[in-house]
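The other protein chains are all here in position, but one chain of the complex has been omitted.
Per-chain residue numbering starts at 1, and chain names A, B and C are given in the order in which the chains are listed.
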Amino acid sequence: MNISEKYKEIRQATIDFCSHLELEDYSIQVVQFASPAKWHLAHTTWFFETFILKNYLDNYKEFNPNFNFLFNSYYNNVGSRILQTNRGNMSRPSTDSIYEYRTYVDTQMQVFLKTISDKEIINLITLGLNHEQQHQELLITDVKYMLGHNPIFPVFNDNYALVHGKNTSVERVSVAAGIYEIGHQGADFCYDNELGVHKVFVNDFIVNNHLVTNGEYMEFMESGAYTDFNLWLDEGWSWVNNNTINAPMYWHKMDVEWYHYTLSGLQKVDRNAILCHINYYEANAYAEWKGMRLLTEFEWEIAAGQLNWGPRWEWTNSAYLPYPGFTKENGAVGEYNGKFMSNKMVLRGASVATSKNHSRPTYRNFFNPTERWQFTGIRLAK
Amino acid sequence: MNISEKYKEIRQATIDFCSHLELEDYSIQVVQFASPAKWHLAHTTWFFETFILKNYLDNYKEFNPNFNFLFNSYYNNVGSRILQTNRGNMSRPSTDSIYEYRTYVDTQMQVFLKTISDKEIINLITLGLNHEQQHQELLITDVKYMLGHNPIFPVFNDNYALVHGKNTSVERVSVAAGIYEIGHQGADFCYDNELGVHKVFVNDFIVNNHLVTNGEYMEFMESGAYTDFNLWLDEGWSWVNNNTINAPMYWHKMDVEWYHYTLSGLQKVDRNAILCHINYYEANAYAEWKGMRLLTEFEWEIAAGQLNWGPRWEWTNSAYLPYPGFTKENGAVGEYNGKFMSNKMVLRGASVATSKNHSRPTYRNFFNPTERWQFTGIRLAK
Amino acid sequence: MNISEKYKEIRQATIDFCSHLELEDYSIQVVQFASPAKWHLAHTTWFFETFILKNYLDNYKEFNPNFNFLFNSYYNNVGSRILQTNRGNMSRPSTDSIYEYRTYVDTQMQVFLKTISDKEIINLITLGLNHEQQHQELLITDVKYMLGHNPIFPVFNDNYALVHGKNTSVERVSVAAGIYEIGHQGADFCYDNELGVHKVFVNDFIVNNHLVTNGEYMEFMESGAYTDFNLWLDEGWSWVNNNTINAPMYWHKMDVEWYHYTLSGLQKVDRNAILCHINYYEANAYAEWKGMRLLTEFEWEIAAGQLNWGPRWEWTNSAYLPYPGFTKENGAVGEYNGKFMSNKMVLRGASVATSKNHSRPTYRNFFNPTERWQFTGIRLAK
Partner (left out) sequence: MNISEKYKEIRQATIDFCSHLELEDYSIQVVQFASPAKWHLAHTTWFFETFILKNYLDNYKEFNPNFNFLFNSYYNNVGSRILQTNRGNMSRPSTDSIYEYRTYVDTQMQVFLKTISDKEIINLITLGLNHEQQHQELLITDVKYMLGHNPIFPVFNDNYALVHGKNTSVERVSVAAGIYEIGHQGADFCYDNELGVHKVFVNDFIVNNHLVTNGEYMEFMESGAYTDFNLWLDEGWSWVNNNTINAPMYWHKMDVEWYHYTLSGLQKVDRNAILCHINYYEANAYAEWKGMRLLTEFEWEIAAGQLNWGPRWEWTNSAYLPYPGFTKENGAVGEYNGKFMSNKMVLRGASVATSKNHSRPTYRNFFNPTERWQFTGIRLAK
């Protein structure tokens, strides 16, 4: 697939997901970290307009000069922007005008794509497409957050619950101690944070091929784990108590049964399905309770070839820090990853909400240890 | 006009205003005190469903059992409800379904209205209609707040700026000391907080027939008033400093000129037009600066017959407290007014956003002294 | 008693109270509104230094130039000052040096007092002495707050519980409707907020000569009043719920008995003693529950001559607002009262903690409706 076809396919995937939204769903922001769908649609378009069309297309005429202020996410190098908390305050520009913006930019991009061969520009466009795929996953999880916090639990799509995957293997995988190479190799796309191939020494370890299930996690809950401080990191214990947490996100006990909100509405929790929507503190406490532990991100990368992974982002016990020799790119795209390297934990793998062709063994995702609105899961090791 | 015609006219006025909204404008909540348009549409309908149809119409079938939770505002007697801050989190129910709700309730109300003669029920319906008129004004001011805080300052309606009224008289009115009767008399509708006719003694006073203009207020600003603590109440001074206030709400200085957001978009401030969007602290500080004072609500009511009033709600120097002999009504409608009688100041008169036939000299409006998103103004006395 | 003797007596009373403190008790600030004892000692001294000695005593040498910043309370006209919340952060200046400051200023004041006859200066000194008396009461209540929130409930003084007063009469007093004069008359000292004698019209009313007792209030509690929203003002109901209030301040249920912290330590609540430490919302809810009401401050002043008052400050149903014709004094002392005239309720009478000769029927005290660390009580009327 050439870059022009890739562009069309990936941009279309965003719109396909949105086709299930009501017009009212596009503008709402329920919580700071979850942006409105309208904002995702505009921001991913803004990326191509700002970094490609404005810089490289002769005589490009900006769609609307306000949009840089409205749809810049966090690029300080590209000027001031509205506060993240205010993204949901904007009824205007209308959703229609955002779709017009997409069409306008896509049309010009297609013209431009036919003419270019400059490797650096193609790399930047490829970054833009990977950026769009990241936002596709956020779009799904942000929509789920909005609808899942609506007291009437609306159905997004009857055939799109996303949480029913099951383990197909219960074996364990053994890895021998030694020096291994970590980091992305080869010419394919990767983010700057995966670069800097380097050696690490790891000890022998054994890791489960399967992920923790809802039923296993219920046992943890039923054992009183949410009230046993000995299982929790200090900040995790504060989080549990300050927010009176007693179950994964989206779980509701109705009479004696646990239900959880899915994009297909409220459903009974399936004990055999793979657990999701837990944060690092919960993952860590569960491992503690089992007398096991989480993998480091290095162990994960080494073992990945032997593991069934993919349905859930997996919390590792590695803080998100630069690889040796990490260097930020120049200018605004250098803000993509490096500046977030504090107080985040690394997740490895992918999730049911990850876009097609957007995962690889060296991929490093990262979130605050408190967050659980992604499709996160637990893999145990020792 | 009979009750059935009144019902139709007042209910229609709400929809007429909303006809200028984009669909995206219905669901957004920018700040706790300003509710989404969709919520106003539903809540005023909920009032008739809850207090009339459910109680008095045989075999009435509730439109949707979730709506009591979603659209109850503050009536503890009618059950639990979502938090006021969360009203803007609900993309669903859709705007269309809220309009269906209105049609459903209006249809049943029209059937019901043809059959009733019970005075008490008619009074309750009249309360519901006055309640709807109050929400019409809030709808205007809440929409203005939402659009006026959008960085692109959208135009709601080109012919609906609402802020250009001018004074037609600059005389002063004198009132002689003596005992006067305060409170609503006669059979017409009024709120419970206007009842309890009682005597008050007032001293001689003189009051301006005109309201303070933008130009007069600019002189106050230019004198450095926002940085002179001697003019301000202690809490007002904190409010000014904590929020770095230096002008009325919606005013923006662009180069050397003041502009303000109106429902017709950003416009240059007209020095001759009547000032609005100032709070009690600003009104009080302005009076202090002029060596004059605000009226008490009693003085206002006594002088009202001789004053030009109507374009701006006027801040008085009276706290909102019960009249002698005030008694709450029984049940939920008793929550209408009485429970707000602390830390509020009384406003008298009406405003350009007040619905037709919804003002009278005994009307007592009330807001926190910090609030200024209503069309408020200043009248001076001594 | 001449001004010099008065000065000596009143200044000494502050020190007498402090003689029961441990050195550790002088510097702690537990909550923003309660200042450390050391601060009270210094601030009352600062008043005389700033407003008298610096202005009127030739060649007066300031004790310490830092003290204006440290011990100014809220007089914007006298320069910047530390934040009220930071008063408890200062271990230094030491308590000893504050006592030296008092001695230094008192010595110079005594010299100065012998020479003066200027009426205006004497009035200012009298204001300073009344100011000191107000701080004496705050000193008592602030110390009680600090010790009463210490988990070991220390005894301040075995013979100083302050809360055991009982009613001596249960009659009711009737007052006839008519015009009455309100406000301070005569040449004795009063605050500026008592001035502006003016007429008010009041209706007939009946008022209890006795104050509500602990036992009566327990009945209110036992009736479930703290969970019945119908009894509460809207802001009061929020206050109850946000702070999970179910009893007056300092009350603790131990097994089945109620105890309360007093300055003589934890003691069993005496059902016959007069209730104290309730706020305006509680006073108002209690009156509502009894089917009665609080007095206005005008009714209180009119009836005062026939009432037993003194042991508890009594909440009225009047907001703290200026009397007709109120004018602030010029300069810093003009900040004494007027600028607090918003969101406060008036209390009338005095309390067991009020200094000798520091009460009169026209005295207007005022606090936020949420506050209850003063020795406040309830008198009912109808």
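We adopt the following convention: contacts are C-beta pairs under 8 Å (C-beta built on N, C-alpha and C of every residue); 3 or more make two chains touch, one makes a residue touch a chain.
Given the structure is predicted, the values throughout are model-derived calculations rather than measurements.
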item: Displayed chains contacted by the hidden chain, counting the whole assembly; value: A, C
item: Residue among A:58, A:188, A:234 or A:255 that touches the chain left out of view; value: A:234
item: Hidden partner chain, touching residue among A:146, A:200, A:225 or A:302; value: A:200
item: Touching residues (missing chain, whole complex) on chain C; value: 22-28, 30, 66, 69-70, 82, 88-95, 146-147, 149-152, 154
item: Chain A residues touching the omitted chain (full complex); value: 74, 76-77, 179, 198-201, 203, 229-230, 232-237, 280-281, 317-319, 321-322, 324-325, 334, 339-343, 345, 369
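Methods note: only the chains that are shown with their structure count from here on.
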item: Set of chains adjacent to chain B and to chain C; value: none
item: Centre-most chain [mean C-alpha coordinates]; value: B
item: Most distant chain from chain A by Cα centroid; value: C
item: Inter-centroid spacing, chain C versus chain B (mean Cα positions, whole Å); value: 37
item: Chain A and chain B: spacing of chain centres that average the CA atoms, whole Å; value: 45
item: Centroid distance [mean C-alpha coordinates] between chain C and chain A, Å; value: 57
item: Residues of chain A engaged with two or more neighbouring chains; value: none
